[in-house]
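Note that one protein chain is taken out, while the other chains of the complex remain in position.
We call the chains A, B and C, going by the order they appear; numbering starts again at 1 in every chain.
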Amino acid sequence: MSSLYGNSIKISIFGQSHSDSIGVVIDGIPAGEPFDAEKLKAFTARRAPSNNSLGTPRKEADEFEVLSGVANGKFCGAPFAAVIKNTNVKPGDYSEFSERPRPGHADYTANVKYHGANDFSGGGHFSGRLTAPLCIAGGICLQLLENRGIYIGAHHERIGSVTDLRFDPVNVSKADFDALVRGRVTVIDESKLSKMEALVEECRSEKDSVGGVIECAVIGLPAGLGDPIFDGMENRIAQIVFGIPGVKGIEFGNGFDCAKIRGSENNDSFAYKDGKVVTETNNHGGILGGITSGMPLVFRAALKPTPSIFKEQNTVDLTEKEDCTLVIKGRHDPCIAVRALPCMEAAAAIAVYDALLDHNKTNI
Amino acid sequence: MSSLYGNSIKISIFGQSHSDSIGVVIDGIPAGEPFDAEKLKAFTARRAPSNNSLGTPRKEADEFEVLSGVANGKFCGAPFAAVIKNTNVKPGDYSEFSERPRPGHADYTANVKYHGANDFSGGGHFSGRLTAPLCIAGGICLQLLENRGIYIGAHHERIGSVTDLRFDPVNVSKADFDALVRGRVTVIDESKLSKMEALVEECRSEKDSVGGVIECAVIGLPAGLGDPIFDGMENRIAQIVFGIPGVKGIEFGNGFDCAKIRGSENNDSFAYKDGKVVTETNNHGGILGGITSGMPLVFRAALKPTPSIFKEQNTVDLTEKEDCTLVIKGRHDPCIAVRALPCMEAAAAIAVYDALLDHNKTNI
Amino acid sequence: MSSLYGNSIKISIFGQSHSDSIGVVIDGIPAGEPFDAEKLKAFTARRAPSNNSLGTPRKEADEFEVLSGVANGKFCGAPFAAVIKNTNVKPGDYSEFSERPRPGHADYTANVKYHGANDFSGGGHFSGRLTAPLCIAGGICLQLLENRGIYIGAHHERIGSVTDLRFDPVNVSKADFDALVRGRVTVIDESKLSKMEALVEECRSEKDSVGGVIECAVIGLPAGLGDPIFDGMENRIAQIVFGIPGVKGIEFGNGFDCAKIRGSENNDSFAYKDGKVVTETNNHGGILGGITSGMPLVFRAALKPTPSIFKEQNTVDLTEKEDCTLVIKGRHDPCIAVRALPCMEAAAAIAVYDALLDHNKTNI
Partner (left out) sequence: MSSLYGNSIKISIFGQSHSDSIGVVIDGIPAGEPFDAEKLKAFTARRAPSNNSLGTPRKEADEFEVLSGVANGKFCGAPFAAVIKNTNVKPGDYSEFSERPRPGHADYTANVKYHGANDFSGGGHFSGRLTAPLCIAGGICLQLLENRGIYIGAHHERIGSVTDLRFDPVNVSKADFDALVRGRVTVIDESKLSKMEALVEECRSEKDSVGGVIECAVIGLPAGLGDPIFDGMENRIAQIVFGIPGVKGIEFGNGFDCAKIRGSENNDSFAYKDGKVVTETNNHGGILGGITSGMPLVFRAALKPTPSIFKEQNTVDLTEKEDCTLVIKGRHDPCIAVRALPCMEAAAAIAVYDALLDHNKTNI
């Protein structure tokens, strides 16, 4: 049902880019868990556009207000709700897109779906801005997971033609997350930071944009989370990750590369290590049969280039029913993969925490 | 909730590889739609192992019996249920895997999840055999879609190192589906048929296995299907496709390649063609903002090599708590991508038909 | 999942009596439907405490703000969200109930459920105040139903020992709804108005409270809404009506009386009237097999007396682990059935409108 996700916790996201507010309701957080508002602010600030030039010049404070669900610094069992006011709205920027849909955007498809009644302003409910409430929900789940020793980290495995190293899928640790080099992009290999940043700037100056791949790892997970067939960890994570605008692909473990090799290369041998069952390699990305194996859960998601580019593009005029051209004005990130990084962590956190609660109910 | 899928229709799959039966319940098929049992038999037969050597030597008739939901040749509004008897069961083959989990299988993760109570025999509920009821559900949805002029086709874009052509994402037609070359694998480029088949046979003779990529296209779709954020077409299709055992990645349109290019290359211009809005290229794979654009919906899924290989492998003995080796005996496809082809069509059909019904309810 | 309801539309209610705000998110309203904010204000005002003495002296403006989901005066396909600020909060009134639970309230059960982390202030999420967002959602559904000629009316069939007439279940019409006598209570038989009001005042002056029964009718419904077994109209309406605090019973048609009579008395004969199939009596309350018959849908719900009374009561001290007494102070309606009237209409409207959308999706 469109903007809801989850089994044990239910996330309901609302808002349009230029409506009064955007926000999220989270139903099902166990009562008594502590809520760290400052830590959540710090997390959501990572998604907010920075004052540097890689992010959009549009100023979004993204400061959330908690409406309900917390009492005495703890989640109180009632649904948690938080909103972010849309204070810096310029609806005038978007008026023409209702009749001249932007290539690569939802303008046309939403227009057909909603018979023209959708809110075109700022992309409406399809705006990347809706990832802000996703980050509120995800930031909360991250806190709750960290209380159980489960950590999530992500980096830019690729921006356009520039690639980073990958996480070591067997040994990736919290120390590796702490050692990530964070500039405008986030990388393992420090030498790639400036290359990626330069590429993004080049695209901006050319009125163009560029795509990227984000790699995300979850560590500290117990074995046994996830359910068979339609509710495995891959299904759950994929369902929420495709909720981040611009994601066009996802792969787990060695992903598409597993199709190229033999079973004898792809299978990960089991072994005992310090009394615990591990696998010696981790092509399976921490998931077998949809269920966590206890090894790091690793996935990568591909994000397309920002569809809002400032070059002239061909489109149609839906009123005149004829082809036309369009030049987009305004303010847009030249690379949505940049700010999508914390969103990816947020999405993974929600999926994992929900699976953790789901698993609980059968432990009777 | 594990083995359920869908919004407007609900698919509930049950059964273990060696239980009395496997089957499916489908709730929500509109009453009055015709049910073509013969056509469904023909479809499900495509998944069944053939008498050729690419499939598993295990003989599975996979003949379903309809238990309910049909009256006078039509769906009657009551839930549809069908079962397949497990008649050719050899439970003895699997007894050791409860303590010596097979690499790449769910033996270990299911053992942890279910505290050892899971049905190990034949992989239990995690067996590829559970795709037979998926194909029943999908075959029905395919019929219902075809009645509305919507068609689905799939081919082996890759088996190991051998690649096929891809569908033309702009112009792929029913004629292209009809022209697919169907041997043990299914390809666009006839010259690849024997190469792929030879590779699979080579793997079998080497007691090994190989992975593959399936490309799937849906044509004839109206624009406007799918919902924002968590229930877009990518989310829906990904959620069900990862229900096919062995899938480790999925991408839509140009997928991971979109991360490498610029927005000016990736954006698909809109244009009028014969009075209809189309895009001139189709990098978006028929989905923008989670909603169908009316262009062919194209996705690719990566399947890992069959984890059951007949070479000696390292694993653990969970009783002795020590490392050990394992040699799997029995009968297994050397390439699960081969028989996964109709499963992919089935999964896509269910996701698309469910979205079609969902869309209906708002047309008031 | 606690505070969510619905299939085709999803209602998510949040807030505590004394949190920053209370509110509702509604996902699934068809795009393009008009939104009449003034009409909604008028409806929600009916629930708000009046300046007369039957309602609570606590002043609740209950003025909602729309946060999202509307564009150009129409629902835009994105989730609708609205909040009501909690501006008149006196948390001090409630501090003792965390250790000395009020009889008849959720203080004790919520304390156990949430391990003491729940928000006791004002009853938290269990407050009758949470019916305000229910009325926002219901008021919207009422508008959407009225656009289709479907109307809902309700009256106080009983307040304590005073009973009103009942709706004529065969012929009840919009004119009957318009003719309802609305004072502090709402009745068919004008002579009962002052008697009911006097009884409520008497209870207040005696520091006591009183229960009541609300009868609700839905007219203009097409035959064919509702689904078999667990999703029939009775199931759907019962599920939401028990969401109104204090409801302890519900019956449809002649309800509990049907248990006393014979089949020959209870069966409603079918007949043609003006070319339309009707029943000559309506003991079935407009629902057969869970599905609407096209006759008026009639149900009654019993509401217990307000549990907050100002007489001394026996309870326990959870800290001292001993019996004790309690005198509640503050401001409370002596009869929750009074203000529950529009809530009942709201709940019915949501259930019916959701069933209407559900029905749509199978009309292909």
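Please note the rule applied: contacts are C-beta pairs under 8 Å (C-beta built on N, C-alpha and C of every residue); 3 or more make two chains touch, one makes a residue touch a chain.
Every value quoted in this text rests on a predicted model; they were computed, and no experiment measured them.
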item: Touch partners, limited to displayed chains, of the chain removed from view; value: A, B, C
item: From C:Val172, C:Val185 or C:Ile291, residue that would touch the chain that is not displayed; value: C:Ile291
item: Of C:Ala198, C:Val277 or C:Val327, the residue in touch with the unshown chain; value: C:Val277
item: Residue, one of C:Leu40, C:Leu67, C:Val218 or C:Ile309, that touches the chain absent here; value: C:Ile309
item: Sites on chain C contacted by the missing partner chain, in the whole complex; value: 1-5, 7, 11, 13, 101, 103-106, 108-110, 112-113, 125-126, 130, 158, 160-161, 203, 208-213, 223-232, 234-236, 238-240, 242-243, 245, 247-256, 258-272, 275, 277, 279-280, 283-285, 287-294, 302-309, 311, 313-316, 318, 321-323, 334, 337, 359
item: For chain A, the residues touching the chain missing from this view; value: 8, 28, 30-31, 77-78, 148, 228, 356-364
item: Residues of chain B (touch criterion as defined above) contacting the omitted chain; value: 1-4, 8, 10, 12-16, 19-23, 25, 27-28, 31-32, 65-72, 74-81, 83, 110, 113-121, 124-125
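Please note the rule applied: only the chains that are shown with their structure count from here on.
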item: Chain nearest the overall Cα centroid; value: A
item: Chain centre separation in whole Å, for chain B relative to chain A (CA means); value: 26
item: Centre distance in Å when chain B and chain C are each reduced to the mean of their C-alpha atoms; value: 46
item: Chain centre separation in whole Å, for chain C relative to chain A (CA means); value: 39
item: Of all residues in chain A, the ones touching two or more other chains; value: 1-4, 13, 110, 113, 125
